[in-house]
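Dropping the structure in here first, questions after.
Note that this complex is displayed minus one protein chain, with the remaining chains in position.
As written, the chains take the letters A and B, and residue 1 is the first residue of each chain.
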Amino acid sequence: MTPRSRPLTLALPLVTLAVAALLPFVLSNFRLFQFTQVFIYAIALLGLNILTGYNGQISLGHGAFYALGAYTSGIMMDRWNAPFLTTLPVAGAVCLGAGFLFGIPALRLEGLYLALATFSLALAVPQILKYFEHWTGGSQGLVLSKPEAPFRLTLSPDQWLYFVALATLVLSMILAWNLLRGRTGRALIAIRDHHIAAEAMGVNSALYKSLAFGVSAGFTGVAGGLSAGAIAFVAPDAFNVFLSVTFLVGIVIGGLASIAGVVWGALFIQFVPNWAQDISKAAPWAIYGVFLIVFMYTMPRGIAGTIRTVWARRRVNVRSSPAKGGPP
Amino acid sequence: MAALLTASELRARYGWTRVLHGVSFEVEEGGITTILGANGAGKTTTLRAVSGLVSTEGSVHFAGGRIDGRAPEDLVRAGIAHVPEGRGTFVGLTVEENLRLGAYARRERARSDDFERVYQYFPILRERRRQVAGTLSGGEQQMLAIARALMLSPRLLLLDEPSLGLAPLVMREIFRIVRAINRDHGVSVLLVEQNAAIALELADHAYVLETGRVVLAGPPAILKQDDAVRRSYLGY
Partner (left out) sequence: MDIFLQQVVSGLATGGIYASLALALVMIYQATDVVNFAQGEMAMFSTYLAWSMLNAGLPYWVAFTATLAIAFVGGLLIERIVIRPVENAPVLAVVIVCIGLLVILNSVAGWIYSYIQKPFPSPFPGTPIRFGNVVFGAHDLGAIGITLVVLLFLYVFFRYTTLGLAMRAAAQNPVSSRLCGVRVGWMLAIGWGLAALVGAVAGMMVAPIVFLDPNMMAGILIYAFASATLGGFTSPGGAVVGGLLVGVIENLVGTYVRFIGTELKLTVALAIIIIVLVVKPSGLFGRVVVRRV
């Protein structure tokens, strides 16, 4: 990062944040809800990206952790009248533990086999949720009441949820950035790119991979908890395998191994289905499919990846312009 | 004797890294030409440039026509057989299947005399013809790779470091067979080698490549006398 570009890389997120903070006062409740959902998805995608993008472990089952977080939050609010905000760290912790535990047997599996295992997990989720009726309310699910703004702040529930989600997203991104830029991040990436070499250099591959699973699940669990509040309803069929596949779509479209990319991915998975619906009432998913394919043709490394490449190429051209055609 | 293959000012790169900086050489019809060099000199890249696996600037002429920029699948049909670095045998297929694939590009089907000819040069392959190629030893796999190239009835044989990983005795045997193939069937050979001693014994003409440039060229007898070559490549 050259000295000249540093202000730009700081200014951009700050400006975006400022704009985001102002939106609740200009948008309708429905639009607000949509953007809240975008932030929630972004946190979920952040979790998945840590595992799949940075650490190379493919998960087709993160919907399960999202569901676990949502139900943790939902049950706490429904049974024990716990305040909404307190349910979020609990959801995160529960999922962190569950993810870590799942990560241990998953150590033996790579690539396709891990994808199959997590895929099976995702398929089983609705059935498991319906089975434990006593806790989960079975197929009917749990109806919750929308959290209200505390301290008698003059914010509607929708606005309050929007700010909670936004704040959680910003916190999560800072946390993830901190985690990934140090030794931990390098270890995760080393394991992804060449785990034998990484182990030969003393990286405790097993520990890091399980931790990655746990941390990843934790983030996604918090997102799930947020969604319980935002939608004020949790039911098994909302957490089907399609959700997990959507998360995978989100991180690939947004850009693997990119923190900023999760926002792009979340915007895609929230809004493109709606656009598809607008374009064609008869076969909206066909349009969605076309979007997916076109995106992969033009941006195989995702939106963030493409931005990165374009940015890097621009800088190389600027640097080598006096001696054109020479070796870099 | 006319040149069967002429390469002129080859420039190639992998990504941003330039590997060849203007390499030119010739292979005479019916001759054996060798390109020597240490690791990283660009020898493998040179062969890949000839067989079309790597794109280059500069030109390559073969049998009177220009071939640079054409796909390897087409050049195989023109009679260029490339035995790649690391042999490139189909380890999951049998010896016989490997050989059949060698003849795939020919217009006529491989006949039993094609197999016979190859088994004459490499009798061990006849013994192992139904064995899966992955179970063969390193030397046997190298023989299989050359045999597969021979099934094409090529005009030009490109050999990439055939001596790599082989015991000296096996190596000598293989080189003896290559000379025989060249002599009996007039197959021209472009041999890329790190083992300069044995390559100079085999070749009619030699080039020395260093970091992507030809630094020396001439008949082996002359090169063997050259001090720099002796010190760097022949070890004395």
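As a working rule, a contact is a pair of C-beta atoms (placed from the backbone, for glycine too) under 8 Å apart; a residue touches a chain by one contact, two chains touch by 3 or more.
These numbers were taken from a predicted model, which means no experiment stands behind them.
Trainee: May I ask which residue of A:A20, A:V252, A:A266 or A:A304 touches the chain that does not appear here?
Mentor: A:V252
Trainee: Just to verify: which one of B:T44, B:T89, B:Q142 or B:N195 makes contact with the chain not shown?
Mentor: Considering all chains, including the one not shown, the answer is B:T89.
Trainee: Mind listing the subunit B residues that contact the chain we can't see here?
Mentor: Residues of subunit B in touch with the missing chain: 51, 53, 71-73, 76-77, 81-82, 84, 88-93, 97, 100-102, 104-105, 109, 148, 152.
Trainee: Identify the residues of subunit A touching the omitted chain, counting contacts across the whole complex.
Mentor: Where subunit A meets the chain not shown: residues 52, 58, 105, 108-109, 112-113, 115-117, 119-120, 123-124, 127, 194, 196-197, 245, 248-249, 252-253, 256, 282-286, 288-293, 295-297, 300-301.
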